[in-house]
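In this view, the complex is presented without one of its protein chains, the others remaining in place.
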Amino acid sequence: MTTLAPVSGRRRTVDRVSRGLTLALTVVAVLPLIFIIYYLIKEGIGAWSGDFFTTDPTGRFLGDPGGIKSAIVGTILMVALASAIAIPFGIGVALYLVEYGKGGRFANLVRYFVDVMTGVPSVVFGLFVYIVLVVTKIGGTFAGWKGSVALALLMLPVVTRTSEVVLNLVPDSLREAALALGAPRWRVVFRIVLPTALPGLVTGSLLAIARAAGETAPLLFTAAFVFGTQFDLSQRMNSLPLQIFNDVSQAQDRLVQRAWGAALTLVALVLLLSLAARLVQRRSRLA
Amino acid sequence: MRCSLVRSNQWLAALSAAALALGVAACGSDDESPSGGSSGGSSSSASSKQGGTINGAGATFPAPVYTEWAARFKDSTGTTVNYQAVGSGGGIAQFTAGTVDFGATDAAMKPEEEDAAKKKGDPVHIPTVLGAVTVSYKVDGIDKGLKLDGATIADIFLGKIKKWNDPAIAKVSGNTSLPDKDITVCHRSDESGTTKNFTQFLADYSKEWESGPGVDKTVKWPTGTGAKGNDGVAGCVKQTDGAVGYVEQAYALQNDFTTAAVKNKEGQFIEPSLDATSAAGEGAEVPEDLKFSTIDAPGAKTYPISAVTFLLVWQDQCKAGIKPATAKLVKSWLDYALGDGQKLAGELQYAALPAPIQQKAQAKIDALQCNGTAIG
Partner (left out) sequence: MEAGTLRARGGPAIGDRSSRSRALDPLLRWVLTGLAALILLLIGFFFVRLFIEAKPAFDKFGYIGFVFDNNWDVSKEIFGAWPLVVGTLITSAIALVIGVPVAIATALYISELCPRGARQPLTILIELLAAVPSVVYGLWGIIVLAPKLHGVEQWLSDTFSFLPLVGGPVSIPNCFVAGLIMAIMILPIVSAISREVMATVPAQDKEAALALGATRWEMIRIAVLPYSRSGISGAAMLGLGRAIGETIAVTIVIGNAPNVPDSIFSQGYTLAAVIANEFNEAASDPTHRAALIAAGLVLFVLTLIINAIARYYVNRASRGNKRTVPTGMAG
């Protein structure tokens, strides 16, 4: 076999430099994450203490600024309600698109609009819920459940999209086999399709939950901001992102440190959810 | 086909059910009922606490003293006062929209704002305390008490004076060793009574300011960084070497800001202090609706940028949509503010109202009604 012409020095240099540059830029891309995690831990750990998690922010000017208990409670409650709304809704729509809507015009329209929804900025969702629910004073003014509605709007397209992808991956052969054995459609869905796709559905849902937990803008207009712990979703509720947003611009150092502590808590929560999503995904037997 | 995943299905269902249960059940805080002390008053007083919750929103200017009042008020009465410091504009807006039980503003409502509110009822302005709007700066090389006058401050905020060693500043302050540093202006990004009072002062001394950005809760700032709330401006000042901003005195003190000595009407350069703020209130002329201003007040010891702050309530609370039980709580909060609260104000360097004004304000509170009858 004839030997190929050796690579010239210049080409080799270009190759090395370009590859080096690509590597360098990749490192640059990862740096911010490292910095953020470093600062989160460095500044945030100092704020963590027993009191931090068990006392409410006092809002007082002098004296003890308090912890972030109400923020944690509020985030958990509001995100839980939002998930309870968005996840069934989203999976339902995805089921429709996969089981009944392949290629139909209606289904394509729905798919297109769900895609549109993914691109809507979260602040616009908050504004929408503000106009429709808060200003009209339906069920009181600011309320935790309205914040949940705004978050649910945010989660819906994400859950629908990821669920559609996962449901599509369930092999048709499984469905056909069940149908051939005489099973009605609904049983095929609930006994075959959903269980098979479950890990993927859970993954998608967990990622959507993680995203919702970190959102600030939709809550600004809907759940508003209070200091005290509130279990009643029909009242104003605090939340981790709002608490951080409130503390971030303060001049008092200990309030800023509280913001770091709350940020560390929030990121830990989001990372836990993302990690759980990944672990579940590993267990999936689909592609 | 293995159905081991069915178990995970049930697990998932249980999880979501639990989440739902958390959210829906156990409506612990009984918010609107006034009896039963549900918000956990901690003092050992034997008398039954009134409990309950009232919501208010408004100025960040008095937020330090209001939140302190709220904490002590809760200790003694068990009533939770949720005060959202969103700025005077937000306070007026939320008050008018009925999303809060009382509003708070350093800028009295404008005619248009009152008209909008009239649809619900008559808004009543209750003055509570006076505070000082300091001109705070953070410049390495300038000590506290830099002497400035209204015209110079206006020029700084107009962006005409860009450096600290500008001859104009040297001239009015008498300081010839000013550092060569860029001035970074910090102002409000939200609608603020503090802004209105500050710009009122600037307009009094600068025609260019008056015809330019003008006087209002928010203006078109020619230069500088916008921050939310007095606390945000304080944060902005703290962050930049060479920054100047206008913040209420409590914020300046808390952050150890250096503040300017501002020239008052009598030509004296006065630093902000409790006494200088009180002096502004002395002898103030107060109209029937209690909407008065102490900006550029006369007096040799007066701090010229002293401002009054108001609580906004409806003349007839219940007609405006507030529940009778809540109306009682609001009145008791107002009584506290004009009573024990006045003694507390000095601790945070806010000046209590002069006695005659206090009496007039108390009279207004006593005249508040619920559906035509006085509130018990």
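The first chain written gets the first letter, and so on, giving A and B; residue counts start at 1 in each chain.
Criterion: a contact is a pair of C-beta atoms (placed from the backbone, for glycine too) under 8 Å apart; a residue touches a chain by one contact, two chains touch by 3 or more.
A quick note: this is a predicted structure, and the numbers were derived from the prediction, not measured.
Please identify which residue in A:M78, A:L95, A:V170 or A:M237 touches the non-displayed chain.
A:L95
Kindly state which of the options A:G66, A:P199, A:G228 or A:P241 is in contact with the chain not pictured.
A:P241
With the full complex in mind, choose from B:D166, B:D216 or B:D335 the residue touching the hidden chain.
That would be B:D216, which touches the missing chain.
Of A:I41, A:I76 or A:M117, which residue touches the hidden chain?
Missing-chain contact among the listed residues: A:M117.
Which residues does chain B use to touch the chain missing from this display?
Against the left-out chain, chain B lists 3, 6, 86-87, 89-90, 92-94, 96-97, 99, 113, 116-117, 162, 182, 184, 189-191, 214, 216-228, 236, 239-240.
Give me the chain A residues in contact with the hidden chain, please.
4-5, 7, 11-12, 14-15, 18-19, 21-23, 25-26, 28-30, 32-33, 35-36, 39-40, 89, 92-93, 95-97, 99-101, 106-107, 109-110, 113-124, 127-128, 130-132, 135, 153, 156, 160, 178, 181-187, 189, 191, 210, 213-217, 220-221, 241, 244-245, 248-249, 256, 259-260, 263, 266-267, 270-271, 274, 278
Note that in this section only the chains that are shown with their structure count from here on.
Indicate the whole-number Å distance between the mean C-alpha point of chain A and the mean C-alpha point of chain B.
That gives a centre separation of 36 Å.
Which residues, counting only chain A, touch chain B once they are in their complex?
Contact set of chain A toward chain B: 58-63, 76-77, 80-81, 83-84, 87, 134-135, 137, 141-142, 148, 174, 191-192, 194-196, 198-199, 202, 224-228, 230-236, 249-252.
For chain B, which residues are in contact with chain A within the complex?
Residues in contact with chain A: 1, 3, 5-6, 8-9, 12, 16, 19-20, 22-24, 26-29, 31, 39, 55, 63-65, 67-68, 70-71, 80, 82-84, 97-100, 227-229, 231-232, 234-238, 250-251, 254-255, 348.
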